[in-house]
Every structure is written in structure tokens, then in C-alpha cells.
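A selection of the complex's chains, in situ.
In order of appearance the chains are A and B, and numbering begins at 1 in each one.
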């Protein structure tokens, strides 16, 4: 059951879909895990404050990944594309599962798996659009690789 | 691209999933179409006010259907269930497409198709849980049929 329902404008349909939003969110999940794992335990309010905030951001960014991917999958991907990329349903379903895993745990491996699955999705997305891609390191921490237009 | 990202609490995982929320939202979409089609055109602010509000609610309720179904599909449905119900990915993908159609149009037929697809999803959901179902008429307008536990 959801807490809020949101508007996904690309139902317009306006054609403005870009997996970068989901990729930035996936990077943010990794970043939160790194911050959580790097946090020095202390018996202070500042420690509790940081702990609580990092967990909360991990939560919202993971949900953002799931929401953004759902929009592109549900609105942009049409049955003929599914025929060409029959694995896309399982890939998206797996992104949802990885999202849940990352909400329920603090694990860099699982956060990396989420980013990789989102990159796989981005790869297919840009292929469908006929746009060549490259892998670059993100220009900010956690500096992991993302698939973007070449 | 989304306007807001939301928290879907059942990632807890708490096990509290119920398609009734999506079904009520689908009924609301039909109701908005009925209200829109029944609205007598007039050159008044009250007319414009109702028109704008019904469209806005249709928009948010349709998005709610998509969001709720995504949560149950992404969090509750596991790979072994997909093997047993291999049509579930296409069914969910179709609910997303019907959602878009209903946002882009004012059509009772399309709104009914959305409710039916959501009922099909509810049927599978309760089967997986081993709960028998029945079809009842909703206790409020538009009084269409929904699949609920017997």
C-alpha cells in the first residue's frame, strides 16, 4: 500500500524519457551505503542524526529508482519492443526486487547490483532509440560507471 | 520523469498487500469519466471548476492504480510465482498501458478495461494467497464488479 501517489508526466505522452534520473538515484543509494558504512559510531545526537538521515535518503532514492524505471517500462516500452527484448519484463521485475533488497539492507554489493541492472535497462532503452552509448564514471562520488549516450 | 517519488511501505516487508486499493482507484477512474460525460456544458466558472477537478482526479486515480499494482507486482510476486503465472508480466505491463490510455482520454470503455485488468490481477493475487474470491458489485457508484475475498 502506498503512502503517496504521484503524477508521472510522461503519460502526456511527451516522449521525454531519460534513464539518467534512475541512474543518479541508484548512485545515491550506493553513496548512502558508503556514508553509513563510513560513519563512526558515537554516543551523540549528531551521530543519530546522520544515521537516521542516511537511512531515510537510501529509502527514498531506492523508491525513486523503482518509480522511474516503472514509468519508462510502462509508458515507453510497447509490445513490439518486448518481442525484440523479451528479457525486459524480468529485468524490470528484478530491479523492483533489488530495490526492495536495498531498502531492507545496508549492503554495497546489493546497491552495486541495483546500479548494474539499471544500467542494463538504460542500455536497452538507448538501443531502442537508436542512440549509441558509452560507459563513463559518474562525475561525483561514488564515481561508479553509468551507461549514457556516446 | 516523475514529479514526486513516494515511499511504498510494503518493502518493509510487512506482507500487507491488498489489491482493493487499486480496485477502488480504478472504480474512481470510471466514476470520473461518468461525471465528465454527464457534465452539462455551461459558460460558467462552476462548469470550468468541475471539469478541471474531474480531470485532475482521473489523473491521480489512474496513477494510483499503476503505482499500487507496481508495488504488489514488484514486492509480493516472486520468480516462482511468475513461473506459475507466466502471463503476469504482460498483464501488469498492460495495466500500465491502460493507465496511460485513461490519462490521455475520457473513455468509459477504456476505464472499464482498466478495472477488468486490475480484477484479473486481483484474481491471481488471491489465488496465490490461497484465498477464495467472489465478484461483487461495488457498494458505491459506479457499482461495477470487483473481485474480492469470498
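Note that a residue touches a chain if its C-beta (ideal position, glycine included) is under 8 Å from a C-beta of that chain, and two chains touch if they have at least 3 such contacts.
These numbers were taken from a predicted model, which means no experiment stands behind them.
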item	value
With 2 chains placed, the number the full structure-file assembly comprises	6
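Convention: only the chains that are shown with their structure count from here on.
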item	value
Inter-copy rotation, chain A to chain B, in degrees (Cα atoms; steps of 5)	180
Cα-centroid distance, chain A relative to chain B, in whole angstrom	25
Chain B to chain A touching residues, read off their complex	1-13, 16-18, 21, 59-60, 62-64, 66-68, 70-71, 73-75, 77-79, 82, 89-90, 93, 96-97, 99-100, 103-104
